[in-house]
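The complex appears here minus one protein chain, its other protein chains still in place.
Up next is subunit A:
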Amino acid sequence: MFPIPFRKGVAFMEQLIQQLVNGISLGSIYALIALGYTMVYGIVKLINFAHGDVFMVGAFIGFYSITVMDLGIFPALLVSMAACALFGVLIERIAYKPLRNATRIAALITAIGVSLFIEYGTIYIRGAQPEAYPDGIVPLKSIDLFGVSISGQSLLILGVAIVLMILLQYIVHKTKIGKAMRAVSHDQDAARLMGINVDNTISATFAIGSALAGAAGVVFGIYYTKIEPLMGIIPGLKAFVAAVLGGIGIIPGAMVGGLLLGVIEALVSAAGFSLWRDGVAFVVLIVILIFRPAGLFGKNVREKV
């Protein structure tokens, strides 16, 4: 069943742990993107298809910050996050806000349109050629742990992901805007009656989600080196799968779903089916939708007329 050669138990364990580390690095990227999907879905019930493209824009802004403006890696990360936050708010204000009371299908089609517009706008502006993040920009050295080497990039991804997730939990649970976000996602009309500025809260949600996607873009570029205008499609779709896996609208669900999906993909590659890797995410999606549509962390809500 398992094509990995059982040379020795130890060697097998090492290989398995190595793949787990790879999977967790990849999964952290998925989780960062999935958070944006899940927050936006939680608050306006819209699958923001353009989210994967915000991730792509973040990767490019990070790249230009590092190469053109000669910034270090952390300033570049911050620049990219700030620019993406602004970009996300802009998308929301221009494309999604006028459709807030329209049908779900209209909003979904608009989101697909925005996504393609960003992709092909980027190609139109700068061409379709890929770029490569420069080497040796990560200030961390690889470490050996139980005979497994964890690269500096992996450590950076993990560090960034953990810090941002803790920050997000803090914002959502301890600050005023977080409280407003939770209130709006629970009941928009009631929140408005309580004096919450719903429009600003929704914009803030888009800003935070897009900033996380921007950060994911930069760490993706550092980890995988190559970036291109259409790179956001597949990670975006997979991050959405991760969000559904964890239960869409639930923040811890997106984190766990992302990590789980990354690990599943790494294990599938390790088992020798690397060509099928992209398909696995969608199989996971269909299986989870059939057997547990509310996701791992979700509760089943009965539909009311």
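Methods note: contacts are C-beta pairs under 8 Å (C-beta built on N, C-alpha and C of every residue); 3 or more make two chains touch, one makes a residue touch a chain; residues count from 1.
As a working rule, contacts and distances are computed from a predicted model.
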item: Omitted chain, identified by the protein name its UniProt record gives, among "Paraquat-inducible membrane protein A", "ATP-binding cassette domain-containing protein", "CE1759 family FMN reductase" or "Branched-chain amino acid ABC transporter permease"; value: "Branched-chain amino acid ABC transporter permease"
item: Residue among A:33, A:196 or A:244 that touches the chain left out of view; value: A:244
item: Full-complex contact with the absent chain, from A:68, A:193 or A:290; value: A:290
item: Positions on subunit A contacted by the hidden chain, ascending; value: 45, 47, 95, 98-99, 102-110, 112-117, 119-121, 123-124, 128, 233, 237, 240-241, 244, 275-276, 278-279, 281-283, 285-286, 289-290, 293, 303, 305
